[in-house]
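Only one protein chain is missing; all other protein chains are in place.
We just call them A and B in the order they show up, numbering each chain from 1.
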Amino acid sequence: MSRHEHTGGPAHAHGHDGYDADPTHRHPPRPDLEDTPLAYHQVMQMAVVSLLVEKGVVSADDMRAQIERMDALTPARGARLVARAWVDGGFRERLLADSKAAAAELGIDLGPIPILVMENTPETHNLVVCTLCSCYPRFLLGLPPDWYKSRSYRSRAVREPRRVLAEFGTDLDPDSRIRVHDSTADMRYMILPMRPAGTEGMSEEALARLVTRDSLIGVAVPRAG
Amino acid sequence: MTGAAPRFAPGARVRVYERFPPGHVRTPWYCRGKTGEIERICGRFRNPEQLAYGNTEAVYEVLYRVGFASRSLWPAYDGCERDRVEIEIYEHWLEPLSGDMT
Partner (left out) sequence: MNDARRHHDMGGLEAGAIDRGEHDKAPWEKRVDALMVLLGQRKILCVDELRRGIEELGADAYERYGYYERWMASMTNILLEKKIIEVGELGARMAEIESGRREALR
């Protein structure tokens, strides 16, 4: 069952709160519940925020500003680092050794939590999971996808990574090895995928567009074109 | 930051304590009692098992990344024998493998 199905009533085709009401949108919006009864924890959220605003703990502007900061964090940031590493071997070395300093060269702030960059090679494929919760390099990739937080992914990625990869359409050479990184504590991880064949001569910007979020988590690999 | 020098060096063989305390811990159940190898020292961080209970004075502890052969974690593992799972583990969860003191 959907973990969210109890929170919502029927979807209405309104565009409240910035929603894209186009039914062909790639990720169908959930009903945002502006015109349905509120679920219990939504009421709780509104009440807690309003009390904290009254007490001066946070302000409505703080909330808006933080949501804007979060919305600005997208996998395009990780993709830029990867594309630069593909065209600049020195940058690649620096990214693997100290991602925060390397990202700063491109004006990208990796935030307070160390991010380790793990490099895929013809011999080794890397995959990231957080079995205990949902740790994710949000300063580089934004908020994690639903499946990353799911029971199925968290349970299976450490035990049967090849079958998990196959479900994402990623078939590895049986002789290559997998390193699964369980993000249990104070590190976060991003994968540096291999540059696809047939991309010689492509611009850095064009290369960055090949780098998908899923390839930065390690469940997929970038494809040329 | 305070604290003694790291007890283990990269490459050292270690065993995860087979302990099952109640409360918030960061060592996954599936690696308890298993043997692995220090992949790297990540640095010192305040112990999250103390932070989780509001202890803002939580001690700094050495955090390691420990690599485990997937076959040692999962008896029926059928992937490549060199497949590994690497896990962040705090020093107080690790003991040297007997006869392999560092």
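Keep in mind that, in the parts below, contacts are C-beta pairs under 8 Å (C-beta built on N, C-alpha and C of every residue); 3 or more make two chains touch, one makes a residue touch a chain.
This is a predicted model, so every value here is computed, not measured.
Participant: In the whole complex, not just what's shown, which of A:48, A:72 or A:87 touches the removed chain?
Facilitator: Result: among the candidates, A:48 touches the missing chain.
Participant: From the listed residues A:77, A:92, A:154 or A:179, report the one that touches the chain absent from this view.
Facilitator: Per the contact definition at the top, the residue touching the missing chain is A:154.
Participant: Please pick, from A:76, A:96 or A:132, the residue that touches the omitted chain in the full complex.
Facilitator: Residue touching the chain left out of view: A:132.
Participant: Spell out the interface residues on chain A facing the chain that's missing from view.
Facilitator: 3-4, 6-7, 17-20, 25, 27-30, 32-33, 35, 37-39, 41-52, 55, 57-58, 62-63, 66-67, 70-71, 129, 131-134, 143, 145-147, 149-159, 164, 167-168, 182
Participant: List every residue of chain B that touches the chain not included in the displayed model.
Facilitator: 20, 23-24, 28-30, 48, 51-54, 56, 73-74
By definition in this document, only the chains that are shown with their structure count from here on.
Participant: Express in whole angstrom the distance between the two chain centres, defined as the mean CA positions of chain A and chain B.
Facilitator: Chain A and chain B have C-alpha centres separated by 26 Å.
Participant: Going by the contact rule at the top, pick out the chain B residues touching chain A in the complex.
Facilitator: It is residues 26-28, 30, 42-43, 45, 48, 63, 65, 67, 70, 73-74, 77, 79-80, 82-90 of chain B that touch chain A.
Participant: Can you list the residues on chain A that touch chain B in the complex?
Facilitator: Its residues touching chain B are 114, 131-132, 158-162, 174-187.
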